[in-house]
Every structure is written in C-alpha cells, then in structure tokens.
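A single protein chain has been omitted from the complex, and every remaining protein chain is retained in its original position.
Lettered A and B in written order, each chain numbered from 1.
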Amino acid sequence: MINRQAVSAAETYVKDDRYWSYVLTDTVMNIEVPAWSLSNRDLGLPTRFHIRKKTLHGGKQEGSTLIEIETDAMDVSIVPTRGMSILDARSGDVTLGWNSPVDEIVHPAFMNLEQRGGLGWLDGFTELMVRCGFEWTGHACEDAGTRYTLHGRSANTPASTVVVQVAKAYPHGIRVFGLVKEKTFKFSDLEVWAGLSIVPGEARFEVHDRITNLSDYARAYQIIYHTNFGPPLLEESAKVLAPLLEVSPFNDAALPGLEHWSTYSAPTPCYDEMVFNCQPCAQNGDATLAALVNAGETRGVVLRYSTQQLPALTLWKNTDTLKQGYVTGIEPGTNAPYARTIERDMGRLRQLAPRESTSFDLTIEVLDSAAKVVAVRDEVSRIQGGRETRLSKAQKRFER
Amino acid sequence: MINRQAVSAAETYVKDDRYWSYVLTDTVMNIEVPAWSLSNRDLGLPTRFHIRKKTLHGGKQEGSTLIEIETDAMDVSIVPTRGMSILDARSGDVTLGWNSPVDEIVHPAFMNLEQRGGLGWLDGFTELMVRCGFEWTGHACEDAGTRYTLHGRSANTPASTVVVQVAKAYPHGIRVFGLVKEKTFKFSDLEVWAGLSIVPGEARFEVHDRITNLSDYARAYQIIYHTNFGPPLLEESAKVLAPLLEVSPFNDAALPGLEHWSTYSAPTPCYDEMVFNCQPCAQNGDATLAALVNAGETRGVVLRYSTQQLPALTLWKNTDTLKQGYVTGIEPGTNAPYARTIERDMGRLRQLAPRESTSFDLTIEVLDSAAKVVAVRDEVSRIQGGRETRLSKAQKRFER
Partner (left out) sequence: MINRQAVSAAETYVKDDRYWSYVLTDTVMNIEVPAWSLSNRDLGLPTRFHIRKKTLHGGKQEGSTLIEIETDAMDVSIVPTRGMSILDARSGDVTLGWNSPVDEIVHPAFMNLEQRGGLGWLDGFTELMVRCGFEWTGHACEDAGTRYTLHGRSANTPASTVVVQVAKAYPHGIRVFGLVKEKTFKFSDLEVWAGLSIVPGEARFEVHDRITNLSDYARAYQIIYHTNFGPPLLEESAKVLAPLLEVSPFNDAALPGLEHWSTYSAPTPCYDEMVFNCQPCAQNGDATLAALVNAGETRGVVLRYSTQQLPALTLWKNTDTLKQGYVTGIEPGTNAPYARTIERDMGRLRQLAPRESTSFDLTIEVLDSAAKVVAVRDEVSRIQGGRETRLSKAQKRFER
C-alpha cells in the first residue's frame, strides 16, 4: 500500500552478518516486543552480559519501554519511548545519572510540551543523557505564532525502530540503535539513528547518532546532549576538568559564580542554577573532553566528543537541594540553549542540505581510580596547552 | 538503578496485617493488572461484596481503568486512570452522579488541558466526585506566561499505585488507595494518597486523602472536591440543606438567583449555571455537612466534612437541560474556584511546608427515608444555631 515502506529501516543493520541482530521495535514489520531477554549464555559466549527489554506499567510510566544492558564492568539503560534517552548507568561504585523529583519514566502520551508556557518538557526530565532537539532546542520562545517549547520534541518521541546487536567476534560489543523521527508535513522530515555501544569488560559506552534531513529543502536543526550527573560524583568540592578558552555566564544568576565555575557546592537551598557558556579547545581542533571528578579526585566520569561536531559547551550547575535536584549538566551541543530565535539571530543555527546527514559521536567513561583522574587532568592540561581560560562577564547573546 | 525507588509506596499498606491487600497498580513493582475480581466468597466471608477491576476499551476510553465495588447497601466505582475520581455510586433507588454529554471515561492520553484557552478539562468531566488540584484549581488564567488550566491536572493523572484492602475483622471494611503524583522538575513535588473506604452494609462511603509536599521548599496547593449530583435526587424543588453564615454570587449569572439559592429548578433551557460562594458554619468550628434532598424530602445525599480542612464551599447550580447537563455541584475546597491568581491575591492559597502533609476527610451518605432527611435538617438547624444565613450581593473576590 501507499505511504508505507516495504523494507524496514532495520534491514541495514540486520543484514550486517558480523552481528547477531534482534529487532525489538519496528513500524514496518509491525513489531513492539513487550519483553525480551538475551544473555551471553543464550549465545554460548563466555563474556558475561545480559540485555533485557521491559514494558513499564502504572502511572505515567504505562507503555514506556526500557532496555537494560548489564556487563561485568558497566550497566546502562535506555528508554526507547523517550527518544532513546539514556536513563542511567553504573560501573562499580559509580552511578551515573541523578535523582529528579520526576521519579517515573514518563510516556509521551502523558506529556504536553505546551504546558507552563512551553516548559512541559520538565514533567519528564529525569535522564542521564537526554537529546535536546532536533528541529529546535533551548529555552522556550515564540516566533511568528509558533511556540518553540523547551528543548524540543525528541525526548518525547517514541523510537520507530529499535535494533539490538551483539558482535559475533570477541569482545562481543553490544549495540542498540533506535530510529527517532521528527516529521511534520510542510515543516520537518528529520530522521535520527540514535545509537549506543558498549563492550563487555569496559567501563564506558559510546553514543553514535546520525541525523538526516530527508527533505528536498535545506532545514535547520539543533542538538544538545543534555548529560546530567548527581551524587556520588557530584558533591561539595567536586570539580569540572575541561580544556576551555573562555567561560561566561549564560544567565544572570551565573555571574556571581563565575570565579568558581569549575567547583561545586554542597546541596544549597535556593541555589537554583548557574549556567555557563564554555568555549572548549580541542586536540587538532577536533577531539576534546570534559570530566566531572569527585572531591577526593578518586572517581570521575569523562565525556569525550568532537568540537567540530559539537562546538558549544554548556555547563549547568544546579546544586540545589537533594530533593529539588542536585545535579550538574555537561552539555555539548551544536549551539547554546538560548531560545531558538536567539541562536538563529546569532548565526548559530546549523543547516542540513537536502538528504544530508551528519554524525555525532560521544564517549562516556567512568574513572575508578585517582590515577585515572590524574591522567584525565594531564590530558586536559595538554590540550589547554598553557593557554588561559578567560572568564568573561558578558553573556554571549543578545536577548531580544 | 538510580532514580527508582527500591520499595513500593504500596508496602505501607501491604504490611498492615489487619487487611488482606491486593496491589493492582504499581510503578515500582511494574504492575498494572488489566482485570481482577474479588468477592466475599473468595475469602470465605459471609458479608456480601464484590470488587472488580476492568480495563476499558474503545474510543477515548482505551486504556482507562475502573474499579467497581458492589455491596448489599451501596455500589461505588473509581477511575484510577483519572486520578482516582469517583465515577458514580448507587444505594437502593438512589443513584449518585450525573449524565454528562461526555459519555466516555476519557483516558488522559486523549486529553489536552490547554485546549479552548485552558478549558480542555471539560472534555473529560463526567464524575460524581472529581478532585480539582493539586498545584492549582479553579478557572483558567494566565500568569507570568503560564496558563493555569481549568481545575488543574489531578483528574487527568493516572494513579501510580493502587491498593485494594479488605479488613480481616468484621464488618470487613473495604478500602481503595491510589497514589497520584504531580511532579515537575523545578516546580512541583506533590504526592496525594487518594483513598475511599466503604463498609458492606452501610449506605455511605468515606474519602480520605493525604497530600504531601515532598519538596525541600514550601509550595502552594489547592484542592476542590467537585461533587456532582443529577437526577433522581436533583429535580424541580429539590433543596440544599447546609448551615451557612453567608451566601453570595460567585458569578454575575448567580445574582438574580440569590434569593432562591437553596432550591432547584426543573431542567431549564439556557439556564447555564449559577454559582454561589458559601460560608459554612460548623460544630466546634470543624464538622459540618451539606445535603441535597429531593422535592418530596424522602431521599437525599449528605456530604460531611471539616471546615478546618476545607473552609470554602461552592454551590454550583447547573440546572440546564437534561442533555446539556442537569447537575449540581456541592464543592468543599481549600478555596473558591476563582482563577489561581485571584485566590492568591485574596490570600486564599494554602501552603505546605517542606515534607509537610495534610489530610482531607469526607463522607458521602445516602438518605433513604423521610426520617433521615428530617434528621439531617435538624442537624443543620442545630449547627446553624438560629443564626441568619446572610445573602450578600457582592462577589467575594476582586477580578483583575
């Protein structure tokens, strides 16, 4: 019949015979597997892992899906119904993620992004890494009668296709790909393959996303990797390590904290948030990193990415009380999280030509020793190369 | 994993061994029982009752859940997916509830509260008792860019936990508790245990709600028990009996009906609605009641509650045509149903301190004889104590 693809987008993955492939969701094959499990023993492999898919029930979780990957070195969980968001991860005694007052994995059917003047997104915000995008990101605004709601629609779009793969070759890397679509007649024809890969035995995972503009017209897009950490890494005197040329306040509240941008307070009543615009420097103008390390510098997490892909870095310090949300965001993006109108006027709105694709690659790695923290600190210094991190009091935008 | 409770909130109830307990919904245990049934015979008890849970299908009912309790003296039904709303009840020849043009039990997935300038709530309004709240209630308004939609979000929030309990001891009281959450990062961290209890053999049920502000900050809340009755109790010359110090018009349309505030018209084309603000008096400054009795004063329903808990009483007379909705609301609340901005400016917005809880207790009882109506009339007189019910033409608010 018309208007329906004959071949699933999952096929590209399934036919790659270096992997065992499992299609858990697919609109073309009409599949949504409610529960599923695969362990290394099912495949006769010695490397231990366990992958589970669940459908969640009750409250605003009804219908949400969750994929949990467990390996000896790291666990990570993904929410296909929330645009392949990464809910949380764990390696040894380090948990990645945070405790939001939003304590359910909210299904998009219960969301209304238009609420509170475009802040509806906050009803579902709970993830370790949530992709903000793709037609727009950033603070809510109105432009020409359209409300651009906070951080866009991707986190509240259920994946149309989900494929789990296990490499046949040692070390049997595990990959999960989900297809997230943002399509509106006349306005948008974006498809994003949102991927996560993890190798059993390693305390890290990689994110590989590919966004394609299927339209015959050039279209703007935005993406911010809103990556969020709470305790145990976040604590009083925890620090950010990153090679930066400049740090400036994103909002007025950040100005008084500019001097101390890289260190964290204990949970602080009425702190609300300080947000900083950061200008990273990179190795060969490309590879960079940003780390959060605990006060004792014995544990940490490092985020590696490309400044070519993601030139803007936002540091969100929300060290309010534990119940209110004691959390920091390290957020590489194609742009800052100002309103789309501001980003557009500042010339920071990227375009994709017709049929053009672009990719984003990030690695998140847990640091489980002081030695590893030192190594990251050295790496940051090397990239910084003795250059000053300028502290600028001026906001890098012109609010309208 | 992070951000997910290890122990269900249902545990508090389940471990109370005076009851047989059944968890029908729970986000932590990942339970949503689609269909369930329990009768006295299942428990080997002589006192007759039957409790059923159903999942509803078709139209905008798809996914709605319904708990129906039947006893010899009274039936009552609850809608967990609509914030534990009480759909209807029956005792002998008295049915409680009303016939709304909205003839489905609408699932929140099909609701959009932002519609019609914030009147979307009217797409689902059909209940005997619907809780308006909890972050806000009342007429729609905008304030600082946020639209406070009519009567808040609670009625369109599916319960996260639902527990049914039957007392092991005679007379084997039945209780249903549901946990309704209103959580938005930065804005709200309210939890409400909405409970209903009924004792087989008695023609009444009780509502016991407990609202808790889990936030580290004081937060405003509002709740109105929008309790609605149509025929057979509502008819021409039906009356409200309540001990009141003052009655005043809530809206302009109510002014011409002020004199006759306590009696009802037959279904009347173009009547629309008259709404009155009532100032109740109470026994020991606490216990009060309000009753609706039929024209012949042979049948009625009485609502008992505390003016400490619920100081404001709204009387909603909507004696329009049968198809349009021939219904009256007797609505005790923490405040009047004016827009949140008005209630705030009038100083009627209640606060909950961090971690503070507060409770609401109401009883709804069917009166099945003229003698019982007389007894209620006497009780009202006793509490009124000869004081005048002042009729004031001024609206008790200052519309902005």
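What we mean here is this: a residue touches a chain if its C-beta (ideal position, glycine included) is under 8 Å from a C-beta of that chain, and two chains touch if they have at least 3 such contacts.
Just so it is clear, the model here is predicted, and its values are computed rather than measured.
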Absent-chain contact - pick from A:56, A:79, A:113 or A:336: A:113
Touching the absent chain when the full complex is considered, from B:30, B:47 or B:112: B:112
Which of these touches the unseen chain: A:161, A:324 or A:341? A:161
Counting contacts across the full complex, list the positions on chain B that touch the omitted chain. 54, 56-62, 68, 75, 77, 87-88, 90, 95-104, 109-110, 112, 114-117, 119, 122-123, 125-126, 128, 230, 269, 320-325
For chain A, which residues touch the unseen chain? 1-5, 25-27, 30-32, 63, 108-109, 112-114, 144-147, 157-161, 179, 181, 183-189, 214-217, 354
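Please note the rule applied: only the chains that are shown with their structure count from here on.
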Using the average of all C-alpha atoms in each chain as its centre, how far is it in Å between chain A and chain B? 42
